[in-house]
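All protein chains but one are shown in place.
Let's look at chain A:
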Amino acid sequence: MTTAMTCTRLTIFTVAGIFLQILGLSFFVFGFFPVKPTLSGVSGSESYRDPFCDSSPISNESDLHHPEKLKLLYQELSGISSKYDRLILMVIDGLPAEFVLGKDGKPPWKVWKESMPYTQSLLANGDAIGYHAKAAPPTVTMPRLKAMVSGAIGGFLDVAFNFNTQALLDDNLLGQFFRIGWKMVMLGDETWLKLFPGLFMRHDGVSSFFVKDTVQVDRNVSRHLPDELNSDDWNLLILHYLGLDHVGHTGGRNSPLMPAKLKEMDDIVRTMHLRAMMDRSHDQGQTLLIIVSDHGMTENGNHGGSSYEETDSLMLFIGLNSNISDYASATNNVAFQVDLAPTLALLFGVPIPKNNVGVLVPGTLSSLRDFEQLRALELNSWQLLRLMQAQIQSSSFPGFSCNCFLDGTCEGIDLDISECSGDKEKQLICLFRNAAVLHGIWKSKKSTESSSAMEDFSRALDAYNTFLKTASEWLASKTTEKPVLLLGLGVSAMLISCFICATVFLSLFKEVYHEPKDQVCSLSYLLNLEEMFIFALLLILVISMGSSSMVEEEHYIWHFMVSTFYLLLLFKTAKSFNFSEGMNILRDFKFGSIFSLLISGRLLRGWHQGGVNWTYLPDISKWLQQVGSGYVKWIQLISNFLVIVLGLYTLFRTGLNRKSVRILAFGFSACGFLILLHAGRYQDEMSTDFGATVTVKVIYYLLSISAIGASLVLPWSALNKDKSFLAEVGDCLYSIGSAYILCWCLLQLLLQQPINSGPILLLFLQILAILCLSSNDLQVNEWVEIAALYYMGMAGHFALGNSNTLATIDVAGAFIGISSHSTILSGILMFMITYASPMLFLLSLVMYIGAKLRNHSHSTISTHPETSLGQILKLKLGFPCLVPLCINSILLTAYTVVLLLMRNHLFVWSVFSPKYLYVCATTLCTYIGVCIVAATVTYTFSVTTFLRSNRTRHNNS
């Protein structure tokens, strides 16, 4: 860079870099977290017809709202006789299939086998058939339940974005059963109630919150069992036992509690088998009992990842009347978890859910007649074909037409069976055609010869199974595969933008720090200690992102490094300490500020024991909650009071003692009073009281009016003839900045949990301390101070109890003051709560610029009165905008690369992906903060220039 950059070019480059970054980020996010193509709506009677037919509903379906009629219609259309009337679905949370079925053809361990004698005897007699049902990651309960009942594999973003509204809105089995008038009963994990509100006739939900409780949680389910088994008013009984998962979480696979728990489960199986299925004294119809687990567990009893131990879940059918006699063939079966949905749909005569990617579990149909088996496979194929049609353009289906294969004659398609090859889509279509043709041949011949019918039947069966398997794999991979081009584009765009940002920063850096000396290369310039430390910190952060445990415990790094930075400041101050001047007041102030930074930093660190692995360790917030809520109230009161007093002190410090400042001060005091009122009156009962909502709304309006009003009005009111231009702007910015941070702190005192009011005060104190330090001539470069502010903001982010898991997001606070349910508003509130600290420190940059201007107004720039506005803006605003953007850009890009490298890591969904969402949100936060800073500073400069020129014109005339 030969010439110094002008302000305009700097801005253009930066904005271009940011846009490139946003573009790259969105490319990457859409590539890495594919949003699965879903079909909307619910399967109806059209699912019993050829997918190439006109999909308009059957004419009289509209008046088929009556469940009984709909049930009859489905039965008639499907052509499969439903043998079962009732279904018992027993979900044992976290039971690995290995416990029941063994592994690699070997029977299960003796301990496990002996703990479940009845189940094992059922397997040995051929009354039961078990499957290793492979579950898709993330192996946690809710997404797995969704997969079981809808047959669809959700993407990661579904999990991440659905923690608010939990009801399953996609087409699913329970909805289908409800539509044909089934009565359903649910006992166990209340996740089912969240997923399917209002669907159950009777329910008793238990919470999975108390992980240490391994006994009561299951007793609460089983206590209803005798009554339910005696009654005959339900069609579907869901039992969800959580105890085994809790045993695993507390003691791992080999916990001493495990055999007893397995025995308990086995007893329940026996009770149900004997009472509901064998006992024919009541006229309850034929019952099918299915035992499934949602996921497995690791040796330590954890789950969430994608290892074999975690994904190995159980699917056990009891009462299928299948003709299996030996133990090995009853246990050595493999299926996918999603296969449960189509199997149940076909067995019970409802349409297969629309987005299902599973296939019929082979072996469950053997009791059906031949034509029924082929029909079931055909229906499954049609459903998958419909899903495929959403992804393959229709021109790939040449010659297929409605009812083409009905009678085995189809114009335009040669009816030879061919080897299928070519690309995947063509191959799939070819496989389907083969199967349909063979099915047609079998149907047309069925009545004539019986000898070759058997052969035709098995050929058609095989063809269907091949198609289904291939299609299911293809569809499942569509939801998990990553488009390489999109990812590459995204990453390279981010790298380029990172490069642009760094170049702009370096050019500004050279200009500011090397302008007087014409140094050719910067090698001779040795970075001093703090600058090296800032770079080293960045490097360490980037490296630590590659380790999952460092991502989980990121708050340790931030606190450790920020405290080390404070100690370096202490060292530096001690270095410049001068004995000849003695203990003068200025130095004491500096030492005092650094010590208060250190102490408040340590208090912040001890407030919340964040992270994942050591959350149980004691911390200040736990201690305060133990000793009683009275102390929390006191802390809240003191924090609120001190924040207002200190904030008003900084507001009045500039000597801008004008009417507008006084109005502002009054507004803030009123807000503080209202917040205290709200805390005192409404916080305890957590009510959605009308009064509380109104109070909060008033606070919102007051705060936003004060902040916006301060930034708009204050520059106009600052007119002081004695001061220089820069000092005037500095005063003004200092006031605006203090109004900003006071406003933000008050907002956080309202929104955050009461326990967090202490950290808010401490963060506020930290900002004041570092500003005091920097205005007392710290002998640290400006960009180092800004970087330190950014780092302190991130350290504070974790001090407020945040972590890199989605679980720590404060959802409750996001509904304060919102009367109607609005996703956007509560999302904004949630963002503000989560990013309280980084935003606070970014906003404090306005105050920082003001303080710098006030200090240095007589030194450098004011000597050249003709320096243009652009030049001043570049020098004053360049670093505060560029440094946060650069740091964030580097971290974002590095983490993107890390995520790409870790895409096959065990913890990619449980650790790295949530962290990536946080990194994206931090990026957004940085953009917003920098925008506010840039806009405010530019506006103030322009207004003051305008006023000055007006005044000089006035004086001249």
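Assume contacts are C-beta pairs under 8 Å (C-beta built on N, C-alpha and C of every residue); 3 or more make two chains touch, one makes a residue touch a chain; residues count from 1.
The rule is short, and it goes like this: contacts and distances are computed from a predicted model.
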{"item": "Undepicted complex member, UniProt protein name, chosen from \"BHLH domain-containing protein\", \"Trafficking protein particle complex subunit 2-like protein\", \"AP complex subunit beta\" or \"GPI biosynthesis protein Pig-F\"", "value": "\"GPI biosynthesis protein Pig-F\""}
{"item": "Residue of A:T564, A:S868 or A:T952 in touch with the missing chain, whole complex considered", "value": "A:T564"}
{"item": "Residue of A:Y308, A:F535 or A:F577 touching the missing chain in the full complex", "value": "A:F577"}
{"item": "Residues belonging to chain A that touch the chain removed from view", "value": "547, 549-550, 552-553, 556-557, 559-560, 563-564, 566-567, 571, 574-581, 598-599, 601-602, 605-606, 611, 613, 617-618"}
